[in-house]
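With one protein chain removed, the remaining protein chains of the complex are shown where they sit.
For chain A:
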C-alpha cells in the first residue's frame, strides 16, 4: 500500500466533518438564502440527499474494491485506457477543487482581516502548513483533526450561544410562502457541498476496521445537516431577509457579540477558530489530490510530491478567480454541476458498470503483497 497509516472510523468521521462544514458555514447561509429566502434552513435537509448518495456510492464501490481508491478501480472497471483518462480528469478536478477552497480561505482572510497582506502570503502560509500535515500521512492528519475538531466545534457552539440575545425567531415565518420550490432551489448549491462526502472513498481503503464505516458516514452526514440547519437558522434569526446581502453572514453575526462591554468584536476570534477547520479541509483535499496522483502514475510513495504539489495548488488557487465576486459566482452556479459530474455521475457510472460486469477485486492479496514489497524497497 502506498499509505502505511491506518485510521479508525471515528477518525474518518472527524476528518470528513470539517471537510464539508468549514467552508459551508461561511458561504452557505448567503448562497442558500438568495434562493430560498426565509426557507433557507430547509435547504440543507433536501440537499442531504446528495450526501447520502455520495456515501452510498463510495461505500458500495469500496465493498467491491476494498483496498483501492477510485483512481485504481476505475482502471479495473472500464479498462486501462479509459480508466486512466477518468483518473486524470478526477485528479484535475480534485486539484482545482483544492485550489478553489484555498482561494476561498484566502479571499475571506484578506477581505475581512488582513487587507494589506498579499494574497500569496496568506495562501502560501496555509498550504505550507497543510503540506506538512499531509507529509505526515493520514494518521497525522487524523490526530491533528482529533485535537482541532472538538475544540473548534465547542467554540463554534459558544459563539452561537453568545448570539442568543440578538436573535428574532419570528424571521423564520412565513414558512413555505411560495411553496417548496425556493428551498429546493437553494438546496442545489448546498448539494455541491454534500457531494464532497465522496472524499470518504479515499479514506475507506485505509480504515483499520471497515465494519462500522456506513454507520459513521451516516452519523457524519447527519451532523453536517444539523450544523448547516443551525447555522442557517441563526443567521436567518439575526438578519432575516438581509442574509443574502452579506458574503459571510456568520462573520457579520459575530460582530454583534457583546458581553458586558468586555467581550466584543469576536470576529477575529471566530476567524482564528475557523482557520482550524479550514486547515483540516484543505489538508484532506490536498491529501486526496496527492494520493490520487501518486496512484495514477504508480509511485511507491506520495510524500516526495507533497511539497511540489502544494506549490502548484497554491498557484492554482491564486489563478482560480479574478476576485471574490467571480469566486462566489463560480461556487453558486458552476460548482453544483461540476461536483455533480465528478462526485455523483462518474461514480454512479463506475458502480453501474462494475455491477453489470460483475467486477470485484479478486486479486486483493496479490495487490497488497506487491504494494507491500514496493513499500519495503522504499524503506531500504
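Assume a contact is a pair of C-beta atoms (placed from the backbone, for glycine too) under 8 Å apart; a residue touches a chain by one contact, two chains touch by 3 or more; residues count from 1.
Just so it is clear, contacts and distances are computed from a predicted model.
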Protein name as given in UniProt for the chain not displayed, "Lipopolysaccharide kinase (Kdo/WaaP) family protein", "Phosphoenolpyruvate carboxykinase", "Fumarate reductase iron-sulfur subunit" or "Spore germination protein KA": "Spore germination protein KA"
Among A:25, A:76 or A:126, the residue in touch with the chain that has been omitted: A:126
Contact partner of the left-out chain, one of A:52, A:113 or A:311: A:113
Contact residue for the chain not shown (choose from A:142, A:253, A:291 or A:321): A:142
Sites on chain A contacted by the missing partner chain, in the whole complex: 8, 10-11, 109, 113-114, 117, 121-122, 125-126, 129, 132-133, 136, 139-148, 261-262, 264-266, 268-269, 271-272, 275-276, 279
